[in-house]
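A single protein chain has been omitted from the complex, and every remaining protein chain is retained in its original position.
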Amino acid sequence: MNRAELDTLLRSVAAGETQPGDALERLAESPFADLGFARLDLHRELRSGLPEAVFGQGKEPDDLVAICRRLLAAHQRVLATRLEPRGAEALRAALPEATWHPRARVLTCGTPHAAKKCKVAVLVAGTSDLPVAEEAAVCAEWFGLGAERHIDVGVAGVHRVLERLPELRQCDVAIAVAGMDGALPTLIAGLLSVPVIAVPTSVGYGASFHGLAALLTMLNACAPGVAVMNIDNGYGAAVLAQRIASTGDRRALDT
Amino acid sequence: MNRAELDTLLRSVAAGETQPGDALERLAESPFADLGFARLDLHRELRSGLPEAVFGQGKEPDDLVAICRRLLAAHQRVLATRLEPRGAEALRAALPEATWHPRARVLTCGTPHAAKKCKVAVLVAGTSDLPVAEEAAVCAEWFGLGAERHIDVGVAGVHRVLERLPELRQCDVAIAVAGMDGALPTLIAGLLSVPVIAVPTSVGYGASFHGLAALLTMLNACAPGVAVMNIDNGYGAAVLAQRIASTGDRRALDT
Amino acid sequence: MNRAELDTLLRSVAAGETQPGDALERLAESPFADLGFARLDLHRELRSGLPEAVFGQGKEPDDLVAICRRLLAAHQRVLATRLEPRGAEALRAALPEATWHPRARVLTCGTPHAAKKCKVAVLVAGTSDLPVAEEAAVCAEWFGLGAERHIDVGVAGVHRVLERLPELRQCDVAIAVAGMDGALPTLIAGLLSVPVIAVPTSVGYGASFHGLAALLTMLNACAPGVAVMNIDNGYGAAVLAQRIASTGDRRALDT
Amino acid sequence: MNRAELDTLLRSVAAGETQPGDALERLAESPFADLGFARLDLHRELRSGLPEAVFGQGKEPDDLVAICRRLLAAHQRVLATRLEPRGAEALRAALPEATWHPRARVLTCGTPHAAKKCKVAVLVAGTSDLPVAEEAAVCAEWFGLGAERHIDVGVAGVHRVLERLPELRQCDVAIAVAGMDGALPTLIAGLLSVPVIAVPTSVGYGASFHGLAALLTMLNACAPGVAVMNIDNGYGAAVLAQRIASTGDRRALDT
Amino acid sequence: MNRAELDTLLRSVAAGETQPGDALERLAESPFADLGFARLDLHRELRSGLPEAVFGQGKEPDDLVAICRRLLAAHQRVLATRLEPRGAEALRAALPEATWHPRARVLTCGTPHAAKKCKVAVLVAGTSDLPVAEEAAVCAEWFGLGAERHIDVGVAGVHRVLERLPELRQCDVAIAVAGMDGALPTLIAGLLSVPVIAVPTSVGYGASFHGLAALLTMLNACAPGVAVMNIDNGYGAAVLAQRIASTGDRRALDT
Amino acid sequence: MNRAELDTLLRSVAAGETQPGDALERLAESPFADLGFARLDLHRELRSGLPEAVFGQGKEPDDLVAICRRLLAAHQRVLATRLEPRGAEALRAALPEATWHPRARVLTCGTPHAAKKCKVAVLVAGTSDLPVAEEAAVCAEWFGLGAERHIDVGVAGVHRVLERLPELRQCDVAIAVAGMDGALPTLIAGLLSVPVIAVPTSVGYGASFHGLAALLTMLNACAPGVAVMNIDNGYGAAVLAQRIASTGDRRALDT
Amino acid sequence: MNRAELDTLLRSVAAGETQPGDALERLAESPFADLGFARLDLHRELRSGLPEAVFGQGKEPDDLVAICRRLLAAHQRVLATRLEPRGAEALRAALPEATWHPRARVLTCGTPHAAKKCKVAVLVAGTSDLPVAEEAAVCAEWFGLGAERHIDVGVAGVHRVLERLPELRQCDVAIAVAGMDGALPTLIAGLLSVPVIAVPTSVGYGASFHGLAALLTMLNACAPGVAVMNIDNGYGAAVLAQRIASTGDRRALDT
Partner (left out) sequence: MNRAELDTLLRSVAAGETQPGDALERLAESPFADLGFARLDLHRELRSGLPEAVFGQGKEPDDLVAICRRLLAAHQRVLATRLEPRGAEALRAALPEATWHPRARVLTCGTPHAAKKCKVAVLVAGTSDLPVAEEAAVCAEWFGLGAERHIDVGVAGVHRVLERLPELRQCDVAIAVAGMDGALPTLIAGLLSVPVIAVPTSVGYGASFHGLAALLTMLNACAPGVAVMNIDNGYGAAVLAQRIASTGDRRALDT
């Protein structure tokens, strides 16, 4: 049920054409798909712009397949992240038309989202941060954004970023992925004027405390305007980029 | 020195009209204003879209006045945040034309930034979170954005947010400010499709650990697309909102 | 030995019918069952309303069987939680009449507790929180309470809870189980007037720190009256619900 | 607006007697009192059983007086906690009929809540924990519960608790307040069958980390069924006790 | 080289009978046994009362055997703790006369230390704490102390400790081993006048944080005079008990 | 009431000479002194060897005086620690015969405990650790032990300890007080065979985290047999030393 | 491209012999080797004195081989650390001329760095710290420094260090590797006048928190002048030693 349909229903109640009880029932039953072990939120796209994604970690293969199938039926597309080997295998068997992105551990199936005029620069401090960065990039592309990877551009070799500045200045949003000292977003936010989304990774020696060090660095970035994500959460970065792109598009349309 | 001027200088070196040494000197000296105890970054706006702001906390009144005067001379505007009583007093005496925002502890002076077509909804979980929220709102307005406050809309009284939904759906960016359990951004990001900027505050009982609890909640928000700021950092939220607005504007212009 | 028996014994000492030494011996020996590697507390029900339960994690299968058998003999019922595969298998072989609840990893055997007139709503934020929620629900049912599951009702999709309000308003106690941001109990305690028991789970990305984030959120819930449990402790939530039900029953009887 | 009034309004919309827009306005405007710097939730009692209380800490005296007056007008009663000296003084001057509880730093004004048949035992580990315990006891009494203080009954002198057992066995709910090692709730929950509410306090030597040690102890209580509160949150304990009393009462009425 | 021999050597230098260089060499070479990958401290007993023990965890089986053999040769006895399966197996094969204590994961070989007139009560809160408690008890016995186990005497069932008081009052030192809330040492130190050694274990639900909760509880024990050990360090508790026993013996001898 | 009196009473109940109810009353009322705001534990010495001490921090001057007077009446001696200026002043005025130890912030009054044949070496790493060390030394002396201070003997200047070895070898118990790196106890426990009591202090630069660093160092001391106290808890160290001395004495008597 | 070549190029631009665009291209392309999944920094040696090393942990064997080959081609040498079994095996097969250091988990291949006149003393507190210490020693030797191991010289047996003083006084830099209490660097920095590099290891019982305790100890070392590394980071210690050696050499050359 989209916004227009909702509006019609409410006016119909006021007009006495629909009984309040009937309306209640329709509103109550429609937005969820009950699978017994899960209740899918089919109206999420209506409210927050993107349909529910499937968090694969810890889910049983059979449940994963059932959830993905149901969401695919409802939205003609589905995105699953953090897939573990068994889950990925089951999904690929059940949905042979799906695309599997091994480095990102992401599976996409169905029609991608409509392309948006928004270029995302995905900056990666070190090679070990690649899986998280790929999750961000693959999801951003799935959401219709352009994603350009820049690998091994950490602060320890500042020239690697500086030589990329001309390209970076063309992007609309920057996602900076870094573990260890997590210093990359500060550098980027000091060089560019676009929103910088910072994703700490759990990569590092002992005192990185599984990403805590990088997370704190990013929260304390000296350059203001840095949006911090949870540790290893590349998907969240892509969603925020999509929200930024959408809000810009809408404002452009309003003009 | 803006981008065009820079370009001219470099071409002049290549043409042999300017000696490399002379060019070096000009480039080296220009972008900074050296006050002895501080070196102001006059090119920050060129690079990252906003001029350097003054972090008032812990600065000596005399230094504050000198810094603000120098930035005002360079940019025709200055913004000072986190002002302590003595600093605020000194600045207000030295810059009688400035505006003092007491609840936000912010001082603005000079020409505000050009207005942008971007509405920011500033949602405040509880009354005690107001100073941080005001810092965000005042700064956003200074950067040319529209800021609409929504006070006391915490999750514990979810109807207070729900009745605001029609207005909230008009905003381009939402800033959610909350202490204690910090649950507000999850709720908002589940209801709106715009970027949600989450600012944890240091308000709360013992186990809030001066904002750590709210910070962790926001980093773990179940609704994706939440941009988390440092504790009590309303200014950072406003800068991110400004960056989002700018990137949208630019993309609109490109069309 | 129940309260009445205890009273008789003490009076008998005062009357000179029983020697203090003999009474001492009876009192000293009776309340425990010594298995060598464990001393079971057979009087726990007398004191605190429920017999000792068996915490299965880390116990050797043989020990588990011996403990459960001894408690079964004493109380005609036994409850074992957190069973690991080997332990569950051994118990199911040794006690074929037992019921095994696989998702909750709980085994019950013997006569359930007498039914109480108390409905418990078990609210589950996300599918991954199900095992903990099931532990709470199965234990509550074993203690004679009614348990109603509400799955996928997290704050990120607030409408999923709101549509359940009529049913939720019928419950006597609510147990809210959530990982990640742990925001659910705040929402529930703001909507209902019954006691809300909050169980944080260890589900989440890096900065959930194995449930610490959800735990802190719940301790800082803006809505007062939230009873917080240890991370993943569904059993504890059920025990508290049972205590709440019992105290209400007793006061009802007193009338 | 109470439940009955709400029901009437909704039926009137369905009957065409009230325009949806008018109904919206009435519903939108009524449940809140907007004071400019705060929006009071006048419907909280309707939803969650108790009217909004005033958290005094950090609030300006004038704001405190305005908020208390408005709530008093709406509910004929008001409760303010965590009052600092200046705030308490202002309130006592503005509301001379109010009662000031200095040790608890609580002010009550107006008609207390109707008495409930529920005895709360407030157990206090050490003298330094008294302010938090008094906050719990005073609030419980204000909510219509009976509160019986038991001072200096910490685990280090276990006989002090044991000699109180006959009295303690008469209570319906126990609130155990303790700092330092926070061991009291485990002991109490092992001795009584009623719900035990545990309140850690910030009292202690260095490694108590302002109450963290006691908080962790209580979350890990070996005796199950312990409801843990935030550090120093006596008020929250009283609210939970009130909710337990209410749910019992309701079930008693249902019989 | 014992104290007497050392004294002789030094006097001999002063008398000119031994060259300083020669003395230096003797002193330098003697107290260590160099195995290439380890340098054993053969004088530790001379200085601190007990020979070096072998910490088995993480050591290669071959290295373990070499170290134990060398220490056995030097002291006619050896004690190895925290043995992992492979190490234990290798040691038992290499030293068939050794005694293997499986629950404690401790191996002892050679002549036990001379018996001391000192009774140690080892109190164990729960069955899961047994391995740590056994490590303490086995080591204490090896050091010549008497060790009496008291299992399942946690605070949640306080009567289990109280019935043991007559026996406990006979002990010279108490070792209290507890995980989860770690409340046992407070109780014991309030009941007995002997030194209480507290050993936190890593047993517990999520918020025990692998023993941190119990550790903090013990450091904050309300009853003074509690000696706290590292998490799971039963061996350390036994060494402290041995030191207490020795110092008492020495003072007894001095009389 | 001491042990002998207790024994007589119990036999009298068995003989029918005393009614159980009367006995109950005598037992219930005697061991506590109720001051309204506190219940003093007058039997603590009976159970745990030392009478209750008064923790001065945070107590009101009037309460302090009342408590000290009552304990003085019961035991003919009283010890108050952690006295703040106002409390110390009030006590010294009320008890002019008391002794005030300014550096230790301790007040003693009445008959000291009987001297015990036990020498305590109090080792102090740095001058800033002196107040905590003095608290330990003054309390130990009050308990009848001999206390010998060794100042500025931290590990950074290892020769300062080594030159003291002959004296240190005469002590029965060592108390090592250190902030910053907290390394002193490891060194001492490696050099002496007596029990080593480690007291971390809150002295240090930022990353000492108010004593946490020193506390962790001591818990991880490589030399086994170190008894760790709470941060800054010199009093606790003295109590443990007293317990060690007592247990030795008792065993000496038994011979 | 080395410094001289760079200088020539820049002068050529100024002389009009090279077009700025051509120069840009040469500078932009040269310093990196792009392998698709990684961009190697071939100029790192130019800037920071040592070529990029390969962090083996978590890297795929094939990627490891490709990276090592490329660096070997560029620099005629390569160093790989933290190699896991599969990676080590693949590298040894692909580079049969390489040297494999099993205890250090380090592989070196090609021409070692030119020998420097700098002796490094590597002090190891306990046998379990050996792998980290070996990583430091092997890397230091690869960098051309002399490395002398001193095993089992922890503070608990202070004589083991003291007897080594004559040798230790000959070293130019000391690296102190320690887990558990991490006290060794304080001792060393108090005895020697050279730079002391402290490496905490993750070795220890529960409350070492995987090296956090040792790390904090070292940061708080009472003896000033201690350089602290990340937990288990032996390689970092070697790099710092190499930098210290280089700066000394350079100053020596300047003379």
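Residue numbering begins at 1 within each chain, and the chains themselves are lettered A, B, C, D, E, F and G in the order written.
Rule of thumb we're sticking to: contacts are C-beta pairs under 8 Å (C-beta built on N, C-alpha and C of every residue); 3 or more make two chains touch, one makes a residue touch a chain.
Computed from a prediction, not measured in an experiment: that's the story for all the values here.
Student: Indicate each shown chain that the hidden chain touches within the full complex.
Tutor: A, B, E, F, G
Student: Please identify which residue in A:212, A:227 or A:241 touches the non-displayed chain.
Tutor: Going through A:212, A:227 or A:241 one by one, A:212 is the residue touching the chain not shown.
Student: For the chain that's not shown, point to the residue among G:54, G:189 or G:213 touching it.
Tutor: With G:54, G:189 or G:213 as choices, the missing chain is touched by G:189.
Student: Determine and list the chain G residues touching the chain excluded from the picture.
Tutor: 44, 47-50, 53, 117-118, 172-173, 189-197, 215, 219-220, 223-230, 235-236, 239-240, 242-244, 246-252, 254-255
Student: Mind pulling the chain A residues that touch the left-out chain?
Tutor: Missing-chain contacts on chain A: residues 125-126, 154-158, 162, 180-183, 186-187, 189-191, 204-205, 207-209, 212-214, 216-223.
Student: Tell me, which residues in chain F touch the chain that this view leaves out?
Tutor: Residues in contact with the chain left out: 127-128, 130, 151-153, 157, 159-160, 163, 203-208.
As a convention for this text, only the chains that are shown with their structure count from here on.
Student: Applying the document's contact definition, name the chain pair with more C-beta pairs in contact, A-D or B-C.
Tutor: B-C
Student: Give the pair among B-C, C-E or A-D whose set of contact pairs overlaps with that of A-C by over half, matching residues by number.
Tutor: Of the listed pairs B-C, C-E or A-D, the one copying the A-C interface is C-E.
Student: Return the distance between the CA-based centres of chain C and chain D, expressed in whole Å.
Tutor: The computed centroid separation for chain C versus chain D comes out at 25 Å.
Student: Hey, how far is the Cα centre of chain B from the one of chain D, in Å?
Tutor: Once rounded, the distance between the two centres reads 38 Å.
Student: Counting only residues that touch at least 2 other chains, which ones in chain C make the list?
Tutor: Residues 44, 47, 157, 189-191, 204-205, 207-208, 212, 215, 219-220, 223, 230.
Student: Identify every two-chain combination in which the chains touch.
Tutor: The complete list of chain pairs in contact reads A-B, A-C, A-D, A-G, B-C, B-D, B-G, C-D, C-E, C-F, D-E, D-F, E-F, E-G, F-G.
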